[in-house]
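Here the complex is missing a single protein chain, while all its other protein chains stay put.
Here is subunit A:
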Amino acid sequence: MSRLLVDLRTNKVLWLMIVPSLVFFVIFSYLPMIGVYYAFTNYSFEGGLFKSPYVGFQNFQFLIQSGQLYALTKNTILYNLAFIFLGNALQVTCAIFLSELPGKLFRKFTQSFMFLPFFLSFVLIGAFVFNLFNFENGAVNTFLKGIGLQPYDFYLHTAPWKYIIVFFSVWKGLGYGMIIYLAAIMSISDEYHEAAKIDGANIFQRTRHIILPLLVPTFVLLILLSLGGILKGQFDLFYQIIGNNGMLFETTDIIDTYVYRSLTVNFDIGMGTAAGLYQSAFGLVLVCAVNYIIKKTREDYALF
């Protein structure tokens, strides 16, 4: 403590420079952490933190016994697994092709096109979905009618939405991930390729035996890092595509959308906080586990 006081005096300017950031994180991250206490109350807005009745683990009990927690966890994890593995596989494929294909202009333009979705807001994705899938005048139904088929009401069926959500998630992240893998491929020394060429290896063999093995560390690292966040959803994506459409919740509700609805639709603060706390705590355990694995294998990439 006295060391801190001495340092406060000697490094006064440095402390002053970092105080705004510390105040920011105290207000927006640490104060809300006290608020996880709401999860153990039957919260009322007037009562606030201290006067709302304490109910123990009742909220968690309800979430578990009603099966909601299980369904939400399952959806969240399955979606994230699909995002992570499909996304990374496609990003690696594109990066390999883009690094090897001749045609500078072609590479430049296609790379720009694929990176564009990263810059667009999720609201615009909502506009795409509206344009493509709405029943009265969506482009998909225009097409179906055009070839003489019955129009399909997407909003009455749960089945297509998982594919739509996964599609747009992969779509939005394709360029971003591709560039990271492209950078990793570019850092592979030319000597490997030259040596392999002299030995008569064709491009498929070089991809299989040089590029892919050398990408594995990057791949594993990115996958592990994403697995740490597997309980976090892409709220923007789900909400802009599905919204508050209760018909589709069975297959599209994730923890984030549930918490959001508890706050804005159902006004069930205690229950929503409980689900959020479960997500944070479970997430923390996951990140620590992932970090432990990375530390064992590639220490320099450990998070902490």
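In the analysis below, a contact is a pair of C-beta atoms (placed from the backbone, for glycine too) under 8 Å apart; a residue touches a chain by one contact, two chains touch by 3 or more; residues count from 1.
The rule is simple: contacts and distances are computed from a predicted model.
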Checklist entry - Quick one: the chain not pictured, UniProt calls it what, "Universal stress protein family protein", "Starch-binding associating with outer membrane", "Carbohydrate ABC transporter permease" or "Sodium:solute symporter"? => result "Carbohydrate ABC transporter permease"
Item to check | Contact residue for the chain not shown (choose from A:Phe57, A:Tyr70, A:Phe85 or A:Phe130) | outcome: A:Phe130
Next on the checklist: Just checking the interface: what residues of subunit A touch the absent partner chain?
Outcome noted: 3-4, 7, 11, 13-15, 17-18, 20-22, 24-25, 27-36, 38, 45, 48, 90, 93-94, 97-98, 100-102, 106, 109-110, 112-128, 130-132, 136-139, 141-142, 145, 171, 174-176, 179-180, 183-184, 202-205, 207, 218, 221, 235-236, 240, 243, 256, 259-260, 262-264, 269, 272-273, 275-277, 279-281, 283-284, 287, 300-301, 304
